[in-house]
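Structure incoming, see below.
The complex is shown incomplete by one protein chain, all other protein chains being positioned as in the whole.
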Amino acid sequence: MEEQLIEKVMKEVMKRVGSASSSEARPTAKKNDFNSTANLLQVTEYVGVSMGDTQGIVIANLDPAIHALLEFDERYRSIGVIGGRVGAGPQLMAADDAVKATNTEIIRVEMPRDTKGGAGHGNLIVFGAEDVSDARRAVEVTLELLPKYFGDVYANDQGYTENQYSARASTCLNKALGAPVGKAFGLILGAPAVIGMLMIDTAVKAADVDIVGYGSPSHGTSLTNEVFIWVTGDSGAVRQAVISGREIGNKLLAAWGEEPKSLATPYI
Amino acid sequence: MEEQLIEKVMKEVMKRVGSASSSEARPTAKKNDFNSTANLLQVTEYVGVSMGDTQGIVIANLDPAIHALLEFDERYRSIGVIGGRVGAGPQLMAADDAVKATNTEIIRVEMPRDTKGGAGHGNLIVFGAEDVSDARRAVEVTLELLPKYFGDVYANDQGYTENQYSARASTCLNKALGAPVGKAFGLILGAPAVIGMLMIDTAVKAADVDIVGYGSPSHGTSLTNEVFIWVTGDSGAVRQAVISGREIGNKLLAAWGEEPKSLATPYI
Partner (left out) sequence: MEEQLIEKVMKEVMKRVGSASSSEARPTAKKNDFNSTANLLQVTEYVGVSMGDTQGIVIANLDPAIHALLEFDERYRSIGVIGGRVGAGPQLMAADDAVKATNTEIIRVEMPRDTKGGAGHGNLIVFGAEDVSDARRAVEVTLELLPKYFGDVYANDQGYTENQYSARASTCLNKALGAPVGKAFGLILGAPAVIGMLMIDTAVKAADVDIVGYGSPSHGTSLTNEVFIWVTGDSGAVRQAVISGREIGNKLLAAWGEEPKSLATPYI
């Protein structure tokens, strides 16, 4: 009976503790559904939180000293800000949709080395707007769409693959990555870097796409443990390249024994 | 009865384990009170350990090859070294007090990307001295004061605010940040970066201060997920700016559901 009791306790303990510790090793992207508690906080600038420990705020009338310090375009007295601990691609994709849908412009993209001990980036994205309601709407759209773009991030304790696809890139992807506006966009990314190496080779062999740029630990990243390319071309080909990279990348990750899992719901 | 027993065990387990795992997600700043165990270790260079996984040592007579390699000023044959995994601001503030109190000079400040998986920096600070007893005293003072300067660091699982204030900056803050010597100094810092954005705007709106510099993921940091400014001016105004930034930053952090807590005892 004592043995049974110990077993029962252990099961409970490992359930509570095990889930906590595995969420540290991999990109933690809790599904905090976008949810504004501004009234509760009594902070008018607060907009909401979303996956990837991401928060969005607006500043209606940025102080002139801060405006000058950060060298923001003078046209925009209002800003919207997105910032998270985990992820860069999902936030960029969601912000790209947001600039399409609103009267805003991306005026700053910065990528810290973060992921809470994981292999990749965190993020800081600033929308400029002439009117605060536009900035607020852009932030809201970004937070709402964020779970979608975590859908093709697959992670286990050793690393992850990040796979993104858009039929028409907009000005956020253009500013951050030089992606051609209005053209198809695909991101093929693996971490640790060795995973990404095979993914990018497989992706370009699988479909006739044009490489726009690449990232590796000492090239175009904030020293992350990732290798990735982003591509353009015929939308069907771009999609095929992303899918082919994703498939082989997830297999390599599984070599460590644990199947990588989507952090939300796949969309590609 | 079995249920009660399980509950009792669970409580004990979560207490021990919970505190361990939450201290990994946030800046771990255990209150290892400064405590010299040099005799125990049989290492004459060892001075002590303190909060933030920080250790202090002295080297009475640095090897000439190392002296030349690190390009240290030739006047100082003795050095004191402070280095920690968690925090940069607290160590800089404490070292600034230490140079005021001793016959030493700061000859090196380096800021790794660290915090044990958190959003910020670790630190390496080197004091130069003509006499080893001066170097030792500077290290001792730094380790002793460290818990004070963790007092206005507030953290939860998503990030932290760091708030520092000095009525009179000395040569450590000057060397590391260009702060005017003998003038009031304030640091307003939030992580993730989005938190810091609203803090710095709020701080400069709240009080008439002069911005000395700023940090963001790709500007003046080691790719940390932080935004911050440091300011000078009338000491009352500087203090007010810091307090205003702290207040709004802690509210934004609380939007994730958990109130950020001081890592020690607030001093501002």
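As written, the chains take the letters A and B, and residue 1 is the first residue of each chain.
Note that in this section contacts are C-beta pairs under 8 Å (C-beta built on N, C-alpha and C of every residue); 3 or more make two chains touch, one makes a residue touch a chain.
A quick note: this is a predicted structure, and the numbers were derived from the prediction, not measured.
For the chain left out of this panel, the touching residue among A:Ile79, A:Ile195 or A:Leu263 is A:Ile195. Of the candidate positions A:Asn103, A:Ser216 or A:Ser262, contact with the hidden chain is made by A:Ser216.
Remark: the omitted chain is touched by one listed residue; of A:Ile229, A:Val242 or A:Leu263 this is A:Ile229.
Residues of subunit B in contact with the chain left out of this view: 5, 8-9, 12-13, 16-17, 20-21, 24, 32, 37, 41-43, 45-46, 48-49, 53-57, 59, 62-63, 65-66, 69-70, 81-85, 110-114, 116-117, 122, 124, 126, 222-223.
For subunit A, the residues touching the absent chain in the complete assembly are 2, 5-6, 9-10, 13-14, 17-18, 21, 24-25, 113, 116-119, 158-159, 192-195, 197-198, 200-201, 204-205, 211, 214, 216-219, 221, 223-227, 229, 248, 251-252, 254-256.
The rule is short, and it goes like this: only the chains that are shown with their structure count from here on.
Put simply, the C-alpha centre of subunit A and that of subunit B have 29 angstrom between them.
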